[in-house]
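Of the protein chains in this complex, all but one are displayed in their positions.
All chains are identified by letter, namely A, B and C, in their written order; residue positions are counted from 1 within each chain.
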Amino acid sequence: MIKLLENLDRRWIFLAMALCVSVPILVIGLTGVTFPETPTPLAEAFFAEVDRAGEAKGRRANVLIALDYDPASAGELSPMSASLVNQCSQRGHRMYFISLWPVGPQMIDDSIEKVIKRYYPHLVYGEDYVNLGFKAGNEQVIKVMGIDLTTEFRTDVEGTTLSKIPMMEGITSLEDFDLIAEISAGYPGSKEWVLYAATQYDIPLVSGMTGVQAPQNYPYYPTQLKGLLGAIKGAAEYEFIVNEYIRRSRLEELLVASGLDPAVAGPLADEPAQIPAWTTSAAAASMTPEAKADLIDAATGATPGEFLEGQRRMGPQLFAHLLMVLLIILGNVIFFAQRRRGGSA
Amino acid sequence: MSSSASEPMTSAQRAIWAIVCLAIVLIVVARSFVGHGMGRVYVEPKPMDFVAEVTTSPENASETSSSWKQLSTVEFDAYVSANGYEDTISWVEYDEVPPRAYFAQEAAGGGSIILSWPRTIGLWLAAFFTLAIFSFLYRDNPFYKFAESVVVGVSAGYWMVVGFWDTIVPNLLQRLAPAFSKDYLTPGMELPPGGFDTTNLVFLIPLVLGFMLIGRLLPKCGWLSLWPLAFIVGTMAGLRMVGYIESDILSQTKETVIPLYVQGENTSSTFMMIWSTIWASLAQVLLVIGVLACLVYFFFSVEHKGAVGKTARVGIWYLMITFGAAFGFTVMGRIALLAARVEFLFDDWMWLIDPMQQREFVTASVGLLF
Amino acid sequence: MQILTRSIPLFITTVAGIVMILSAFFPYTSDWGKFAGQFFNILAAFAFVLGGGNLLKLHLKKISDQRPGWAYSGVVLVCFIVTLFVGLMKIGAYPNPTYPSVHFGGETQGSGSMFWWFYEYAFKPLTSTMFAMLAFYVASAAFRAFRAKNFEAILLLGTAFIVLLGRTFAGVLATGWIPPDSAFSGLRLENLSVYVMQVFNTAGTRAIMIGIALGIASTSMKILLGIDRSFLGSGD
Partner (left out) sequence: MRTSTIQTTLLATALCASAGVQVVLGSSTTSWLAPPESPTNLVANDLPWDGGGTVQIDWTASATPEDQLKGYEILAHELSVTPREETIETDEQADQAAAEQTESVLEGEGIAPEDARRQAELSTGSFAPAPADPSEWTSLGIVPATQTDYQATGLDKAGVYVFKIRAIGLEGEFSAPTAASGEIRPVAAFFNGRKLPLLVTLMLIASAVFAFIVLARRGMPMRIRKIAGLAAVDEAVGRATEMGRSILYINGIQDMDDLQTVAGVTVLGHVAKTAAEYDAKIEVPTARSLVMTAARESVQSSYFSAGRPDAYNPDLIYYVTDEQFGFVAYVSGMMTREKPAACFYMGSFFAESLILAETGNSVGAIQIAGTANPSQLPFFVAACDYTLIGEEFFAASAYLSGQPDQLGSLKGQDVGKILVGIVIIIGVTLATLQAITGSDSLEAAVNYLVNVILGS
């Protein structure tokens, strides 16, 4: 066995890597089934912070969403922004999009197209979400926004003056936001938002970032950064939480709509798997067949591809990483076996 | 370890071949059950029609400036039927659209979206190149050699073109021949007041040096290229010397001037406070020790013996940990690159998977969210 | 000849270098560095002609000598010349809507132009696939090189191991049981890898950077003093 491994043709390793990456992509792509994520505290904190935004003031939360990245890092980050917008839309937050990166507006449009226009068509531009576009000046923009937002942003991306945009009423500075959610791929990004927004004014800040950046930003959690998503792993975890949340709240809506007592609907919605069985039970006797169909679909239907990107990408990642670990172990097994036999290493 | 074309096939190679072929067969089989067609690119034509528009300035009727006005197709046809194709410019731009849109159009019966042959061929070519490069992992082969030659040729040409349009034109021609550049190359540029900015004459230096550089191509003139070379190395040596001392030596030293004692944040209990203080202070101590130890490692004057040797050894430990960590963190990104290429093959080319719903118009899931 | 090929170049090097160093300290000359940068870019662009000429010479020679694989040289030449031509001529590039009458006004790489086609369907897939090959080499390197030969090697592979594991849920499971706010939370893999990054990685990188800066400083000195001049062909 060892003998065989010692002169192992490295093309076997290549083959293994190829399979570790392509098979998961293929399987996940065909079946749409992804790995269960076990969310880390960082991702859960991120979700919770977005969820609780504005509760204190007992009104719709104003969430400032800063997408500071470019297509190059979209692979890692766009799943984050998609799920973020998804959660905010479902939760009924008001979304204010800005970007400190020149190509950021493109990313903003993507998430608006991909999520809001497609899955939340009832949301109205100017009332539920607004795109303030790109502003040059890096951290200076943040500094000035902290005092007077209108100094930097006078119109939205289409050139409409802010005073004409309903949801801008009462928004004069960063302090008027209940949460800053920021997705960044470098400078200016998380660090600048932490230093000039979160630290200066007492506004909760959550941030998603590329793997390269994450190490430098960990120290800010949980004091200045209330939540942190690192690389595709963080994206996948957050995605997972959000999708669960969406499914649950949809079910609850439907159940309540079908005249069920919220007190009952809540616990029921926690168990999507039980729904099909439940619809046949006596409790659901009053429901119309269509309502039941919707309910079952909502409970068991697949999540759209947009909201599984991160978890899909995790498939190959996971296997590849395990392969690497395995290879390192294997290499050392061989090494020590040789040493015992006094063979040259 | 590797094999050249001459070697006979080993059993290992046969086995690898078998597995690869099997995999390909499986994919093709899967392919035949999924989707409709593969590797097609659809585009939507967008006619661009312009007519010359002569405007006379209000002050003085003799002053006329002509500009181009874009017309809608209808307006343009009307204009043409009236004045013919005199001073008009038209072309058609093609915007890529997801196949979904084309299928929808077909279902609805007819529309402007068409199959783009150039892009479709391109897509298949791209897929071929991707596979050709990967084939190198197995062994060197004609496909790889072909791909290799293509990438060398294309990229050499590519960078030459970019060098001309992005460097020579804006940095040299626009400065030394503004009028010419505006008329023929970069109409969008602003002419300097008086048509020419004399301070730009300094750019004659790189012009002359540049031609001296090319002199190398002529026999007997090789030495000419040494002057620009000397100029480049000299200026850059000076610049880098100052730059590195300022940005690396000073700033890195500055970063390292830190207190070895810091209060911990966690104040939930006295124990935790003391504990986190120790933890945080330890980090600072280790950091400073590390920097100094590594500096000792780089020390050239003294042999790594005795105390110096021990310290240097600690330095090596730090370096090794640094390298290990960097390696681990880099792996993630590299895997993502490979995943992206594989997704290109399976999604864009084979239409085998459709994670982003580029081709199905309605997904089963939409029921979940509206 | 000696003067033209040796003395003058050395003189140029020294003078140019010293001027650059001094200019950094006087506000009125502080932007000379920028000029030098632009000059270099222009020279580098001229150098492409040199490179292209060399490329042609090399491959034409291969073809005329009928060396093994000369057909591939043919491929190189064809690809090179075609790309160059369609790029410089902006074949098929859409004109700039504001100035439709100026042919060269259009975007060089605007989608739809032939140059764009070459970029999109040859340049991009080829280079990014080459880049993607790294995933395979990383694996084979890990298998071959990460062996616990000595303490240093153990540190290297140990760290890589921790970081890699920390990125899979296997790692999270391994240390997930440690309560996040306990005294030993620092041992949780995610915290551990952060600690490694902050302390050891920072220290190592910092020392390396300082060392490099010193190396560069003395190399520049040697160049300006004319001690190190092998790039001018007057090596020791």
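Simple rule for what comes next: contacts are C-beta pairs under 8 Å (C-beta built on N, C-alpha and C of every residue); 3 or more make two chains touch, one makes a residue touch a chain.
For clarity, every value in this text was computed on a predicted model and none was experimentally measured.
Chemist: Mind giving the shown chains that are in contact with the missing chain?
Modeler: Counted over the whole complex, the chain not pictured touches A, B, C.
Chemist: If the hidden chain were put back, which of B:144, B:164, B:203 or B:346 would touch it?
Modeler: Here the residue in touch with the unshown chain is B:144.
Chemist: Tell me which residue among C:138, C:164 or C:192 touches the hidden chain in the full complex.
Modeler: Reading the full complex, the residue touching the unseen chain is C:138.
Chemist: In the complete complex, the non-displayed chain touches which residues of subunit B?
Modeler: 1-2, 4, 133, 136, 139-140, 144-145, 147-148, 151-152, 154-156, 158-159, 213, 216, 225-226, 229, 232-233, 236-237, 240-242, 245-246, 249-251, 253-254, 256-262, 288, 291-292, 295, 298-304, 319, 322-324, 326-327, 330
Chemist: For subunit C, which residues touch the unseen chain?
Modeler: Output for subunit C: 21, 24-28, 30, 40, 43-44, 47-48, 50-51, 54-55, 58, 61, 123, 126-128, 130-131, 133-134, 137-138, 140-142, 144-146, 156, 205, 208-212, 214-223, 225, 227-228, 230-236.
Chemist: Hey, which subunit A residues sit against the chain that's not shown?
Modeler: Within subunit A, the residues that touch the unshown chain are 10, 136-137, 140, 143-144, 146-148, 150-152, 154, 162-163, 172-173, 200.
In this section, only the chains that are shown with their structure count from here on.
Chemist: Going by the touch criterion stated earlier, list every chain that contacts subunit A and also contacts subunit C.
Modeler: Chains that touch both subunit A and subunit C, as defined above, are B.
Chemist: From subunit B, which chain is the farthest off, judged by mean CA positions?
Modeler: Ranked by distance of C-alpha centres from subunit B, the top chain is A.
Chemist: Roughly how far is subunit A from subunit C, going centre to centre by Cα mean, in whole Å?
Modeler: 32
Chemist: Could you tell me the distance, in whole angstrom, between the mean C-alpha positions of subunit B and subunit C?
Modeler: Computed value for the inter-centroid distance: 12 Å.
Chemist: Which whole number of Å gives the spacing of the CA centres of subunit A and subunit B?
Modeler: Here subunit A and subunit B have centroids separated by 25 Å.
Chemist: Counting only residues that touch at least 2 other chains, which ones in subunit C make the list?
Modeler: Those would be 135-136, 138, 157, 160-161, 164, 167, 193, 197-198, 201.
Chemist: Pull out every residue in subunit B that's touching 2 or more other chains.
Modeler: 134, 137, 329, 331-332, 335, 338, 340
Chemist: State the interface residues of subunit A toward subunit C in the complex, per the touch definition above.
Modeler: Answer in residue numbers: 8, 10, 13-14, 16-18, 21, 37-38, 40-42, 215-216, 218-219, 231, 233, 317-318, 320-325, 327-328, 330-332, 334-336, 345.
Chemist: Quick check on the complex: what are the subunit B residues that touch subunit A?
Modeler: 1, 10, 12-13, 16, 19-20, 23, 27, 30, 34, 134, 137-138, 265, 329, 331-333, 335-336, 338-340, 342-343, 346-347, 352-357, 363-370
Chemist: Across the complex, what residues on subunit A touch subunit B?
Modeler: 9-12, 14-15, 17-19, 21-22, 25-26, 28-30, 75-76, 119-122, 211-212, 215, 223, 231-232, 246-247, 250, 294, 297-298, 301-306, 308-309, 312-313, 316-317, 320-321, 324
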